[in-house]
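Note that one protein chain of the assembly has been removed; the remaining protein chains are unaltered in position.
Per-chain residue numbering starts at 1, and chain names A and B are given in the order in which the chains are listed.
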Amino acid sequence: MSLLEVRELSVRFGGSEAVSDLSFAVGRGERFGIVGESGSGKTLTALAITGLLPEGAEVFGSIALDGEPLPSDERQMARLRGKRIGLVFQEPMTALNPLVRIGEQIEEAISLNGGDEGPLDVSRLLQEVGLEPRHGRRYAHQLSGGQRQRVMIAMALAGQPDLLIADEPTSALDLVTQRKILDLIAEICARRGMTLLFISHDLKAIAALCTRVMVMQKGRLVELGPTERVFRAPEAEYTGKLVAASRFDIPDGARVPGPELLKVEGVSREFRQGGFLPWRGKPLRAVDEASFSIGTGECLALVGPSGCGKTTLAKIVVGLDTASSGGLQLEGTSYRGRDLPNALRRDVSLVFQDPFGSFNPRMTLGRSLMEPLRLASGLTIAERLERVRNAVRAVGLDTGMLERYPHEFSGGQRQRLAIARALVTRPKLLVLDEPVSALDVSVRGEVLALLARLRAEYGLTYLLISHDLDMVRAMADRVLVMEAGRIVEQGSPQELFAHPKHRMTRELVAARLPEIGASPAKI
Amino acid sequence: MIVFALRRTLGFAATLLLAALAIFFLLDLLPGDPAQFILGISATPEKLAVLRTQLGLDAPAHERFVGWVWGMLQGDFGTSYTQQAPVAGLIWERLAVTLPLAGLAMILSVLVGLPLGIIAARWRGKGVDTSIMVLAQMGVAVPSFWFGMLLTLLFAVALRWLPPGGFTPWSENPLLALRGLVLPSIALALPQASILARVMRTALVDVRGQDFIRTARAKGLTMGEAIWRHGVRNALLPVLTILGLQLAILITGTIIVENVFYLPGLGRLIFTAIGERDLVLVRGATIILVLAVTATMLLTDIAYALVDPRLRERSPS
Partner (left out) sequence: MRRVLAHPSLAIGLAATLLFAALGLLSLAWTPYPIEQIVIPRRFLGPSPEHWLGTDHLGRDMASLVMSGTLTSFVVAALAVAIGAGVGVPLGLAAAAWGGPVEWLVLRLSDFVFAFPAIVVAILITTLVGPGASNAVVAIGIFNIPVFARVARGGALSVATLDFVAAGRLAGLGNAAVAFQHLLPNIMSLLIVQGTIQLSLGILSEAGLSYVGLGTQPPDTSLGLMLRDAQSLFLLHPWLTLVPGLCIVLIVIALNIAGDGLRDAIDPRLRQSETNVTA
């Protein structure tokens, strides 16, 4: 008999239906995945199962745990939830009470659902999730994202549940930490014989963890089956599209870079910690003696875990921040960051990670796109407009959009527009800061293809910042690995990922999730 | 924590010193010759000379400032020209009315405001909530001194339960003294209780949507239990900020309300001093008010840090 059985589940908010007529069953001990993009209803499904839907939601259909329908009484449902279902959420930053010590929060979960199967205490749970007893005395803000997620898992385990529901538990974490948390979840499920319901937008994580998968789109079930089969030979067109987008084609043959465009020499960036008091802590070195150069037409990738300094370095390159020591040269002109002369600023552009924050909501897109042209002096209004129109056409959008405001566009469209803005000054060097990681999987492929096409067409040079090694391998000619502000290894992606030398590189490569499916699917 | 408290205290001392400088500049330097200012143009040169010596005006400005601050640190606020008495004593006498009144009003507003806010949040959207919020909306709009007049009309004139004004000194009859403060403190507490009820309700409603409440429910708590165990403490943070501000407002608010009830508090002392151009007295009284306000802010900051571990490490700005 299935442990969890969902029949004809629908969730409605007011007039709109967020989950429609969903039926599936999860067997005992099974590892079941739900995959879908934002707005697919996957999270609401999990919340419906646990009775945690936000106020104002209407639920239809039936949910049964171990053959028993879920109780309708709030208190009974709460106790059942604590005892039999463990929950891990996406946001490790806000999911813990900031005012109470970690140990006490775990203790509360234990005392609420006191297991009868042997002694259970905070330090043992902490140990099980790979933390030390001293972490129990800390507050949430004193832990890293990965540590908080471990705490969440420890609390979920306190009731010795049959079912663990993990809702995007790793999407807020960096690659290395993500892999560790996924391994931890797999290991604990195996050891305890726990059933897993794993929700993610990341097909690779699902493929690595789950035996069966359900694909959802706009609240509906698209496809359901064994993970291996669904990802290898998807039946639904939408699944095929998702699978294709999670895979990158490796380009053949390395391109030969042209003459040196940017040179970075011994750049360091220190941040003072706390006030003006001289005796306060040592300054934090975000970037430590970084040196490298990029040739014209090259695509150089900067990889490393979060906090390694790659974004700070990129900010110095584009002139948003200034190096504490060391210097840079763009086309032979020296600068240290913010002092990048305006005449050269138009040769460098930046494409931001978050397409939702990259446009001023109070400006038309036309005005936003026109802004960088301040740097191209000597252009008439007509010429400027023509530049903007050309850039918009180059990213495959209609020039009619220029009259409109950013909120009218989807994330993918905005990212195209952000690329268009980066192109209007006809730059030579484009810095791409995680250009697709905030986008839905199905849009990523399109944006990456666009970037590749633009590079070929305009002979652009890319400095790509990312933690996604598969994307880096598909895009970059050369890779720099950063750790704690230092560049620790560099080389071609093929060579680097096949024979990593430095510990950090090895960790990053080991954290990669296996490619999904066997044969590439065609859209 | 100790570092945090020390830093705050340093900031507090700096603010006070700057405030003293500002007050000194306004009252001692701006009038040109304070003695002339106090006595008016018709004053005789002899009288002026006497007053100048009495005020210590012969010394240069910076020495006078240092002398004033140094004196205050030792409890000497100078001598009032009009009352021929030490300012410190005069103010101290009046604070015996003003401070208990502010404290009483504070306690009242907390005792009434917080429970009403909790009740409104608990039965959100229901009739109770709506009525409390309508009352609070009105309460916020009522000037406390005008509400004091209405209270006098009702309780002192119509019902004759309480005295319409005046004050029996504590030393004579503490109970009667307290009786005299009942109506003024209610008048002061009404707008403050209304604000507290609104803030408490908003904070509790906001906390419902927090992720950690969902986590607590996932552990096996009902919404009510999760809010009680995890929500209230977090909801108290914004309330604490407001409480600090309110105490500061109450201290200055008493000055106005004292007028309605003819209470011999700091307010009456100040208004008389303004009328008689007693610069020394005004100077002492204003610095005491500034001290009260700043000290309240300091205590709020420290209380906040005691509740919130995040603040103990970084300075809140």
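Definition applied: a residue touches a chain if its C-beta (ideal position, glycine included) is under 8 Å from a C-beta of that chain, and two chains touch if they have at least 3 such contacts.
Since this is a predicted model, take the numbers as computed values, not measurements.
In the full complex, the chain left out of view touches A, B. The missing chain, though absent from the display, is touched by one residue of B:3, B:18, B:85 or B:107; that residue is B:18. Here the missing chain is touched by one residue of B:57, B:121, B:255 or B:305, and it is B:255.
For the chain missing from the display, the contacting residue among A:54, A:133 or A:357 is A:357, taking the whole complex into account. By the touch rule set out above, chain A reaches the unshown chain at residues 276, 318-320, 342, 345, 348-350, 352-354, 357-363, 368, 371-375, 421. Residues 11, 14-16, 18-19, 22-23, 26-27, 30-31, 137-138, 140-143, 145-146, 149-150, 152-153, 157, 164, 191, 195, 198-199, 202-203, 206, 238, 242, 245-246, 248-249, 252-253, 255-256, 259-260, 267, 270-271, 273-274, 277, 279, 282, 285-286, 289-290, 293-294, 297, 317 of chain B touch the missing chain (whole complex, contact as defined above).
In this text, only the chains that are shown with their structure count from here on.
Touching chain A in their complex are the following residues of chain B: 7, 209-212, 214-223, 225, 229-230, 233-234, 307-310, 314-315.
Only residues 50, 52, 54, 74-75, 78-83, 85-87, 89, 91, 94-100, 108-109, 112-113, 139, 141, 152, 155-156, 158-159, 274-275 of chain A touch chain B when the two sit together in their complex.
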